[in-house]
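Every protein chain but one is kept in place in this view of the complex.
This part shows subunit A:
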Amino acid sequence: MQATICQTAVNPSLFSAEGFVGLIFLATIALIVVGALIATTSKRLVRCVAGLAVCFTGLAGAYYFLLSPFIAMMQMLIYVGAVSIIIAFAIMLATPENEDTAEIKGAGLAGPLGFSLGALFFSALTILGLKTHWQVFPRQGTGNLKQIGTDLLTRHAMVFELISIVLLMAILGAVVLARKGRD
């Protein structure tokens, strides 16, 4: 196995500041795993959305550990604040009252098939990530908020405009689709 890529290789003591930060990161990982587990295995759809919000909160913490608090804030705003809420609205608007269960398919073999597919992808990607010899390139940019803003409007300006058009189309399409059929 190749050597792991770590910024620092020391083992911090449990009672130092770095050790405490490591404990917080372990709690973040626990949030992500528990949230994803609830989101995919819970029987009620409302609990699935709550698990999704917990998972996204943990991901925001992980982005904070990846040295970009701006992306962590955007994660909280967009995913936890907007996407989870819009899915919760969908559950409230479009679920039959007597059966708001989302139970795993009973009769077919979709449950075991899905589990084996997920386990296959997880193990394959994990082995790939651990075995590959990653090459570290020397740093050129700082990656701070100012550089992100400059790059958005210079190097990635085309993609930025395309994303704007996609969002506009999504808004129009959502309005047209959801408005049709209303009496």
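Methods note: a residue touches a chain if its C-beta (ideal position, glycine included) is under 8 Å from a C-beta of that chain, and two chains touch if they have at least 3 such contacts; residues count from 1.
Here, contacts and distances are computed from a predicted model.
Here one chain is missing from view; checked against "Leucine/isoleucine/valine transporter permease subunit", "Unannotated protein", "Aliphatic amidase expression-regulating protein" or "NADH-ubiquinone oxidoreductase chain K", UniProt names that protein "NADH-ubiquinone oxidoreductase chain K". Residue-level contact of subunit A with the missing chain is found at 4-12, 14, 18-19, 21-23, 25-26, 29, 32-33, 36-37, 39-40, 45, 48-49, 52, 55-56, 59, 62-63, 65-68, 70-71, 74-75, 78-79, 82-83, 86-87, 89-91, 93-96, 102-105, 110-111, 113-115, 117-119, 121-122, 125-126, 129-130, 134-144, 147-148, 151-152, 156, 159, 163, 166-167, 169-171, 173-175, 177-178, 180-181.
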